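Left out: one protein chain. Kept in place: all the others.
Moving on, here comes chain A:
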């Protein structure tokens, strides 16, 4: 019964998301595009954070490299959009393999610091390699061509782009969900709870951590490939460590223990930012207070707390 109701709610939410361009004011097309892209970014992060227990402070490196890859391909090669996204995923997977290979051997704070250091190295390269990345200004002024697969879509139309993002994020989420629910995902959860025990069972923990890291990086790269055409610029801010903090905040805000938690966190984050900045410039202060409250009183995040409450009430 409960699963049925949950599925019904999910179906309504998806129907609502599809209908956004018709039922909401035009501005919310942009807001929901951003929520979906950042939600995918946060969900990819949660694969290593919530599931495997690795706190990375350099996840924006993969998001950013994805955005630069798409921007560069659009500027220099003018390939179809889907091809750009594949390049973004490939580039971020490669980078995640390199950074992951050197980082996953360490644990906890050392892992966090190492990912932060690599993330800032990638930022420094994007910031200083002016001839390729256009330095601090980032890459802008690229135009969106065709979508690929022979589909006739006007990507420059924000509503069309929103639906494209919705479809791609939905597919990517299903793939991520299947990964999380597979035996591979189970092992990741076991690693989070007790890595020694997993390793005594004869499994190579480091390999599992590396594979999880690369998968997470690849999906972050996909999110990055989606954000560049949306923002119309790929800039070093997307690679900065403060961008790495966003998926952490979103995952905690939404709930790290649930697959959809990061998406809820992303929605809360973007909507609050939009509404609060209308009234005050000090949105970070409000966010800080909300986060402190979440961590102290609602450890399970918005989604976790809501589900707990609902389970209580409906008993």
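Quick note on the criterion: a residue touches a chain if its C-beta (ideal position, glycine included) is under 8 Å from a C-beta of that chain, and two chains touch if they have at least 3 such contacts; residues count from 1.
In this section, contacts and distances are computed from a predicted model.
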item	value
Hidden subunit of the complex - UniProt protein name among "ABC transporter substrate-binding protein", "Copper transport protein", "NADH dehydrogenase" or "2Fe-2S ferredoxin"	"ABC transporter substrate-binding protein"
Among A:96, A:126, A:165 or A:231, the residue in touch with the chain that has been omitted	A:231
Listed residues A:119, A:138, A:195 or A:301, member touching the removed chain	A:138
Sites on chain A contacted by the missing partner chain, in the whole complex	8, 12, 16, 20, 23-28, 30, 34, 130, 135-138, 140-141, 143, 156, 158, 231-233, 235, 237-238, 274-275, 277-278, 281
